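Complex shown without one protein chain; remaining protein chains in place.
The block that comes next holds chain A.
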Amino acid sequence: MKPAAFDYYKPETLDEALSLLDEFGYDAKVLAGGQSLIPMMNMRLARPPVLIDINGVQGMTGIEVGESEIVIGGLTRHYMVEHSPEIQNSCPMLAEGIKLIGHSQIRSRGTIGGSIVHADPTAELPVMLTALGGKVTVVSSSDERELTPEELFLTYMTTTIEPNEIVKSVHFPVIAERTGHSIEEFTLRSGDFAIIIAAASVTLDEEGLIESAALCIGGVDGIPVKLEDVTDELIGEAPSEEIFAEKCAQIVDLVDPEKDIHASAEYRKDLCVALSRRVLKKAADRAKQA
């Protein structure tokens, strides 16, 4: 047996889960989809003495699309979002980005809350949450709070969520009028973690000029990086291949990726520029048709 021994609890309500977290403190780990936690336990990089399996907790799964906001239960699995027709209409980036998470076997079990808490900077959900300015609702036995991505992500695989807290839901804005989304990534093999991810949202005004834009890159730092210096300069411009190329050229000076066995820092910078141009162009094209 690969993992070290642990005590296993399977609460049926959120309150029960939260009081177990209070009882066991740092000894306990929440088990959601297990698609990041179990590999770490199999390699004994993690050996939590207590696992609190929240898979039986009622009321934490589901997708609700409101007027301006989409609320996704923390325990909702990736495949449920992937196959939701409502998500395709209300948040095209999410529909597109979720498909890029691992393989179908991983999406069968992995959860939205788990991906956010795991906070891998090359994971799709943290990048999308940051690009779109979503929010996370976190609860403990005594408190409930809402966190923006800026308040949530600290560094590589580290968030400001306390050990006695659970991500109850994740919120994304419904796509605005005259807006287009796009997300793309570069991986070595389909389904692998990305080397670089870029996500963009572009809103055009009635004349077809850029009213607002967001651009976020994953894989260059410990948290997803929002490139406001680039998008600020796009406001009021007519969307074109040339303007995106011109403004994205500065990204080489704005990001500071590390090198590893898969790619040099220079190559990663090139990828940032290329993918940013591409997602901005695609988002703007889609905004024109919206």
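In the analysis below, a residue touches a chain if its C-beta (ideal position, glycine included) is under 8 Å from a C-beta of that chain, and two chains touch if they have at least 3 such contacts; residues count from 1.
One rule holds for everything that comes next: contacts and distances are computed from a predicted model.
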item: Hidden chain of the complex, named as in its UniProt record, picked from "Nitrogenase molybdenum-cofactor biosynthesis protein NifN", "Carbon-monoxide dehydrogenase (Acceptor)", "HEAT repeat-containing PBS lyase" or "Tryptophan synthase beta chain"; value: "Carbon-monoxide dehydrogenase (Acceptor)"
item: Hidden partner chain, touching residue among A:Tyr9, A:Phe172, A:Phe186 or A:Phe244; value: A:Tyr9
item: Selected residue (touches chain absent from view) among A:Gly25, A:Pro39 or A:Gly236; value: A:Pro39
item: Positions on chain A where the hidden chain makes contact; value: 1-12, 16, 20, 23, 34-35, 38-39, 41-43, 51, 53, 55, 79, 102-106, 108-109, 189-191
